[in-house]
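Complex shown without one protein chain; remaining protein chains in place.
Showing chain A:
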Amino acid sequence: MIPAEFKYLFPSTVDEAVRMLAEEGEDAKVIAGGQSLVPVLRMRLAAPTALIDIGGLTELTGVRDDGDSLLIGAMTTHYEVQRDHLIHDHALLLKLVTDTVADPQIRHRGTFGGSLCHADPAGDLLAPALALDAVMIIAGPGGRREVPASEFFVDYFTTALAPDEILIDVRVPKFTGWGAHYEKLNRVAQAWSIVAVAAAVQVSGGAISAARVGLTNVGSGPLRAFEVEAALVGQPASAEVISEAALRASAGDGYKDNLARVLTGRALTAAVAG
């Protein structure tokens, strides 16, 4: 469990970090909380020549109110997300999802941005980011650019980030007053999701006015269950409507397809209830 040799760099600004990434070339990597990268290094599944530790970039931590949306710094830890009032009030789904990530030790080190950049299809934060239309704000040698979640997650462990880019902020629209729930099936507490479903619903006057549903670990990246959402909007928030809509989460007859349907039904039921 000993990583290959690497150079260690500790920038103090985003611009410096971007410059270092460019200077060190393709085989350099950003390290955030290290909760996914360090195991990979220790098992020598990857051997980057340089690690650029963005742990000193205080400008990347914390959640800000930005009018219609929240800006979540990439280096905000899971622990901070769990306790942030803005997230609790305007993006409750993210809090509920983060509550299920790993264990307290890991939540103190692992970061919101790191989870998204790592793009493990079993990672829990991808599906809610997709369902909530999050937008990634990225810094690179050519300046800043914005990439919506729907284009950010490309494949297994692959994102739209170029090797010389850093995720700095995540913009999440406000979902104030929406009900939310994350229904996760994993075998033991420290294991990743077999399948999980993130749901957020807006109910007014007994009817569902808007709904978001994202699926974890069903495909090579997070999936948005558009058909489920469509079947809900404008319908009464009833058990029948939910169970009928949940059937559209997946068409196959495999175990994960079944879980996608069952857990979608449960996630929606709980989201509607509160």
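Assorted remarks:
The definition used in the following text is that contacts are C-beta pairs under 8 Å (C-beta built on N, C-alpha and C of every residue); 3 or more make two chains touch, one makes a residue touch a chain; residues count from 1.
Simple rule for what comes next: contacts and distances are computed from a predicted model.
Chain not shown in the complex: UniProt lists it as "Carbon-monoxide dehydrogenase large subunit", one of "Sulfate ABC transporter permease", "Adenylyltransferase and sulfurtransferase", "Carbon-monoxide dehydrogenase large subunit" or "Polar amino acid transport system ATP-binding protein". Among the residues A:A122, A:A160 or A:L247, only A:A122 touches the chain that is left out of the figure.
Contact with the undisplayed chain is limited, among A:K7, A:R44, A:R64 or A:R145, to A:R44. Mapped onto chain A, the interface with the missing chain covers residues 1-2, 4-5, 36, 39-40, 42-45, 103, 120, 122-123, 185-194, 217, 255-256, 258-259, 262-263.
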